[in-house]
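For this view, one protein chain was removed and the others were kept in their places.
For chain A:
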Amino acid sequence: MNLVKDIKSFGFSPVSSMISSSSELFKLPYEEICKIKTEIIKENFSYHFEKNEFYRDVCKQKDVTPDDINSFEDLIKIPLIPVRTFKEANSHHLLSCKLSEIEFEMRSTGTSGIPSVSRRDSKTIDYATEGIVKMYREFFKISKGVGMFLFPPTEEMPEMGMIKVLNITAGLFDGTRNMVKKVSFNPQEAVEVLQSWEGKHVRNIVGPPFLIYKLLSYMIDNDIKIKLDKKSLIITLGGWKKFTGKEIPRNEFNALCAEYLGMNPNNVRDMYGLVEANMLAIECEQQEKHLPPWVHISVRNPRNVLEEVNPGERGVVAIYDPTSLSYPGYILTEDVGYIKTDMNCECGRVGQKLTYISRIPGVEVGCCAINLEKYIEENESKRCPDDATPEWIGV
């Protein structure tokens, strides 16, 4: 049986079928998932090999064609695109379609100021949104309650990837409130909003760790404690490093959420993603980051990225994302991490679980969250008269 061929024979999309069946796929034996992933990634690889002259040349240099991908073990042969390529002046080479077919450009800007721009066509956006919503539903089961968004409205930063992705949760909540406006965040106002929702809605907080940490620090300094609701979630994305380079300790963060927000620490859920990929790895209640079943992660030897390391060993994270049609979604990131050795999770799901460790030493510090933090710090500093510090800064 070839699932991809069978689904295509009915005129259906294999990728959409996988996304809509992800709950079932999370329950399949790992070997079965690998077989299906291989089929779907091979299909996508063939597409880019045919449509993208630049990528085809890369493949020819590596002596790889779609005919060489016949098993899960062959996936490593598929050439990867270093993520820095998305920042280069000739990034038009990455496109497997015409620019006129591109519907949306999304960006992430690091501390160098040069943005990484990902260009997506209509079908890729369909897959990306289907996949992200499905993963939110799978792991958060959001269908009601309210979301306090500790990030700016998308209209203020419409192309910033992190904001766009977090904002997708808005459609699942009964109501939301953006607490970062005009690049400024007032924690006291956030506290008041949480208090005003008490007893009316299940309250959830969504945003990058640094802003939630800022809220927590303000609550500590002012001895404010709130008890959120039994099912409240804190959903984070954007990394745990601050613009200053200081890292927010995850264990401390969880403990502070429990003490000052009255949260079950298991309901603090971090996510991993990058603007160039259409996927999010989302933490389950065991705080294990699960990859979507249609995405494969290969961890590479930092000294030779052509070599794969075993599960449990640290290395450079490479993503194989078959939902990308506008450019090959085979991305060698600048992130260090490892795949857990046990493909079975205590939460009952099966599949790859990613542990993110850090960025590769020597690469540019930067992501949407760090850039947002930088803007907010700069903006709030400018608003300070002389040396006066506003009450919410310095936390």
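As a working rule, a residue touches a chain if its C-beta (ideal position, glycine included) is under 8 Å from a C-beta of that chain, and two chains touch if they have at least 3 such contacts; residues count from 1.
Please note the rule applied: contacts and distances are computed from a predicted model.
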Per UniProt record, name of the chain withheld from view ["Cbb3-type cytochrome oxidase maturation protein", "LuxR family transcriptional regulator", "Metal ABC transporter permease" or "Iron-sulfur cluster assembly scaffold protein"]: "Iron-sulfur cluster assembly scaffold protein"
Hidden-chain contact residue, picked from the options A:G11, A:G199 or A:G245: A:G245
Among A:I41, A:I78 or A:L95, the residue in touch with the chain that has been omitted: A:L95
Of A:V83, A:V117, A:M148 or A:L194, the one touching the omitted chain in the full complex: A:V117
Missing-partner contacts on chain A, residue numbers: 87-90, 92, 95, 98-100, 102-105, 107, 109-115, 117, 119, 158-159, 243, 245, 358-366, 375
